[in-house]
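Heads up, one of the protein chains got dropped from this complex, but the rest are sitting where they should.
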Amino acid sequence: MYVAVKGGEAAIDNAHRWLADLRRGDRDLAPLQTQQVSEQLTLATSRVMAEGAIYDRELAALAIKQARGDLIEAIFLLRAYRTTLPRFGTSKPIDTGAMNCLRRISATFKDVPGGQVLGPTFDYTHRLLDFALAADGEVPAALQAKLQSQATSSTGRKPRISDFLDDEGLLQPEPTGDATPPDLTREPVSFPAGRALRLQALTRSDEGFLLGLAYSTQRGYARNHPFVGELRIGVVAVEMEIPELGFSIEIAEIEVSECETVNQFQGSKTEPAQFTRGYGLVFGQAERKAISMALCDRALRWEELGEDNLGAPAQNEEFVIMHGDNIQATGFVEHIKLPHYVDFQSEAELVRRLRRMHAEDATPSQGDTA
Amino acid sequence: MMQDEPLFAASGLSKSYGTHVGCRDVSFDLWPGEVLGIVGESGSGKSTLLNCISGQLEPSEGDVLYRTQDEGMKSTQAMTEPELRKLRRTEWAFVHQNPRDGLRLSVSAGGNVGERLMAIGARHYGDIRNSASEWLERVEISTARIDDRPSTFSGGMQQRLQIARNLVTHPRLIFMDEPTGGLDVSVQARLLDLLRSLVRELGLSAIIVTHDLAVVRLLADRLMVMRGGSVVEQGLTDQVLDDPQHPYTQLLVSSVLMP
Partner (left out) sequence: MSTLVREHYNFAYLDEHTKRMIRRALLKGVAIPGYQVPFASREMPMPYGWGTGGVQVSAACMVPDDRVKVIDQGADDTTNAISIRKFFERTAGVALTERTAEATLIQTRHRIPEHPLSEGQILVYQVPIPEPLRFLEPRETETRKMHALSEYGLMHVKLYEDISQHGEIATSYAYPAEVNGRHVFDPSPIPKFDNPKLDNAPALQLFGAGREQRIYAVPPYTRVRSLDFEDYPFVAARAEHQCALCGALHTYLDEVIIDDEGGRMFVCSDTDYCNERQQANQETGNDAG
């Protein structure tokens, strides 16, 4: 006698227990501390904060640990947490010009006021596995002291490259305004979305998705000939007006990566040639994402700048915004593993009936010819 | 009773794009059952004019009037979008130069013809299919092809299918944009023949935009010649083609072999 599949509840509980057990792994090893994650897997923490859209290293580290290192799962945990948080107000726009930079480079000028500061970058490392790390290689104390003094001498406030171009009129100015930007987590997105909303969506978008799109713009799917005008990573203050005080106070310091690309713009009959920008801003140290974001932002501006629509995915606002969110994407892509047997049954009955009808249609005609 | 009123009229119609002029101060009346040809070379403003009068482009100045069933002559600019959209799928029809713009290529020929019927509320499959068969026959497409997709049709067949799809709801006014463009000469002749007999049989009013004088000689009662956005000459087709007054019309007529 067939018994309908029961025990789903027990199965779920068991799955969760098993998951927790595997998360802990070999009990002979010390359990992973969340501080170890935020301190030693800083870039993973950065990514989870950026795409989780909440700046909190400790929570991001906890999410990474809880997700067994699955970063999209960790981002999901943060998003689901952030959505329940009350909103006390809105900060003032951060001033990245006042950033305390630990890395700052420009590809458009050999040297610039404030200097090119390489900072802690993988750029010129040789990608050779460092077996000393496997053997727990610590940075020698003497070297550590030297590095620290170097760091303090080169970091600090740097003038923005785009301001130099701006002063000369070479770079198209960006409109300034006090308008409150829309919030895609509080209003349903409608199209056309506009640049403020696009940038908001891009900074939360999946790094891999943006990287692929940005790459496609360089390979001819949209016309993009950018230079990195400036890439800077560092710490900025977040300030908020407190109505009771009547002035703004600093409520936090956050680390961000900012990229401004400079693109050619041929000009038109009415406007002389000028450079235009693409913009990327991401929480934490995330320069790959910041650069990708700037390329995508610039490609999406084709209409505003009177460029041709080449039909490239990176030019299609609806395509980019609707498909860049990895939490939406992973949910919908993976939901097809949920049971669909009611619909499948319905389809199976239909196909069987159609095949039966087809067979019945075919039989008499064979009889006729026989 | 209202035969003394035109079906459709344009008055002082202009359209400019910034400093560029699409068309300038165009006026005409179209009477029931009349076919008006608009000729000119590319860039003469004839396509801009067609888009303005068919409600696809907002004119910068002037007015377009259509004699509606209920309210008599009514400005199309005064119509709401729902009214205009309804007109476009009932009393008006539009034949595009490229049949791909006027057909659903992934829908069968029968479905293409039936769409306008279903859009105005037809809900009997058998009736819709019969109408579709009838119209396929009228435009000389074998009814055996009714379930085939137009992507498998030749260019001439696609154009005839587009015409059937438009005429199935018995419109009063049909706009045609270079309906024979892009077709072989022999295919063109057959299509023109078909169009002429359909227009006469159904008593349709039509506005045909073309650069091809042979098309208007065969189909149009009246002719407007456009150049640089303006109408330089208009009159009865035979009159304009056989005794052109404006130097540009003379040049146009002399530059083509007459049939």
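A and B are the chain letters, set down in written order, and residue numbers restart from 1 in every chain.
Criterion: a residue touches a chain if its C-beta (ideal position, glycine included) is under 8 Å from a C-beta of that chain, and two chains touch if they have at least 3 such contacts.
Computed from a prediction, not measured in an experiment: that's the story for all the values here.
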Option touching the unshown chain, where A:144, A:309 or A:346 are the choices: A:346
Of A:83, A:148, A:309 or A:363, the residue in touch with the unshown chain: A:83
Among A:188, A:246 or A:311, residue touching the chain not depicted: A:188
Touching residues (missing chain, whole complex) on chain B: 81-82, 85-86, 89, 104, 107-108, 110-111, 114-116, 118-120, 123-126, 128-129, 146-147
Touch list for chain A against the chain that is not drawn: 2, 4-9, 11-12, 76, 79-80, 82-84, 86, 185-191, 318, 327-328, 330-335, 338-343, 345-350, 353-354, 357
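One rule holds for everything that comes next: only the chains that are shown with their structure count from here on.
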Inter-chain centre distance, chain A versus chain B - centres from mean C-alpha coordinates, in Å: 51
